[in-house]
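After this line comes chain A, so read on.
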Amino acid sequence: MSTSIPQEGIKATDPLRPEPATVLEVITETANIRTLRLAFDDPALAESFSFLPGQIGQLSILGAGESTFALSSAPSRKGSFDFSVMRTGVVTSAIHELAAGDRVAVRAPMGCAFPTDDWKGRNIVLVSGGIGMAPLRSLLFYLLDHRDDYEDLTLVYGARTPDDLCFAQDRRDWEARTDLDFVATIDTTCSGWDGCVGLVPSVVEEKAPSPDNAVAVTCGPPIMIRYALQSLDKMGFREEQVYTTLERRMKCGIGLCGRCNLGPKYVCTDGPVFSLAELRELPDEL
Partner candidate 1 sequence: MSDLKLIGFLCNWCSYAGADMAGTARMKQPGDLRVIRLPCTGRVNPLLILKAFLEGADGVLVSGCHPGDCHYNVGNYHARRRLELLQRMLPAYGIDAGRFHYTWVSASEGARWADVVSDFTKRIDSLGKIGTSGSAKAGPAVAEEPRILES
Partner candidate 2 sequence: MRFISGENIPELLESFSAGGSVVWAPRELTGSGGTVLFERWQTGDPIDLEHFSSLSAKDVVLPRTEKLFGYTYAFGGGGLGTSGLGGPSVGGLGGALGGAPGEKLVIEPAPPEPPTVLFGARACDAKALNVLDALFNNPEGSGYKDPQYQSRRDALTVITLACTTCDEACFCSSFGSGNAEKAGSDIILYPADGGLLAEAVTKAGEALLAGPLFEETQMSPPPLAETTRIEGLESLEKKLPGIFDDMDFWQRISERCISCGFCTYGCPTCYCFNIHDEMKGDREGERQRTWDACMFALYTQETSGHNPRPTLAHRYRNRINHKFSYYPENQGMILCTGCGRCIRGCPAGLDIRDVLSEALKESSKEQ
């Protein structure tokens, strides 16, 4: 809803028809989350495909069905892109069966991205939990690629246990950086974990980033988001300063099939990125 993005990757001529793609690599993140690295089979499309952080795509296992996921890779990475998928139902189970070389089909990108242009010159606080890191991973890559455009970057990423934290390699990279204040946290103490322990919202409060000239972005399980928003509010973040990205059941992804609306707005085309101020204007149908 914040930035309108031209939908180059989905063919305007046939938006419901996906493009064949091949699984390049499957990375096991946790017991029930895998990241798929994909490339479009059409070399020209593979080359020209681009997206912005926060945008989503539809991944098809033809025969099992199609589901919506956030693009989780760096927008600057050309030739391939990632979806990070938690196993929950019929389609995601089929996705978890995939191996490198398998054929899938993809419609992407869809929806609006984070308004990163508007955020230039500001401090950015990312607050995420579990699989909710997927869209924020893409955002973080983008921010790091354009590091000079932004002031302080903070990321608090939490999960129940160390084994539930995704993106191990990326986390090592992020920890090594001096231009990113990164905290990984787990819910309760656990042997072998010498990092931060505590629920994401409380860790954010402890870190207490200033709301001045700042933007906070949160994504994670609904319960985490609820408390994170309370914490941010307590810390003085106004609703216009807080962004989140929504997840709804979707079929078409282009505002036609009628499921994902919050009142008159469709999460697939008007979202999935919304500021809290924007959400406040919409009917409470989450």
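For anyone wondering why these and not others, all candidates are chains of the complex that A comes from, given by their letters.
Rule of thumb we're sticking to: contacts are C-beta pairs under 8 Å (C-beta built on N, C-alpha and C of every residue); 3 or more make two chains touch, one makes a residue touch a chain; residues count from 1.
For clarity, every value in this text was computed on a predicted model and none was experimentally measured.
Undergrad: Counting any copy, say which of 1 or 2 touches chain A in this complex.
TA: Of the listed options 1 or 2, chain A touches just 2.
Undergrad: Spell out the residues on chain A that touch candidate 2 in their complex, using ranges where they run on.
TA: Chain A reaches candidate 2 through residues 7, 12-20, 23, 41, 60-66, 88-90, 92-94, 97-99, 101-105, 222, 247-249, 251-252, 254-259, 261, 263-264, 269, 283-286.
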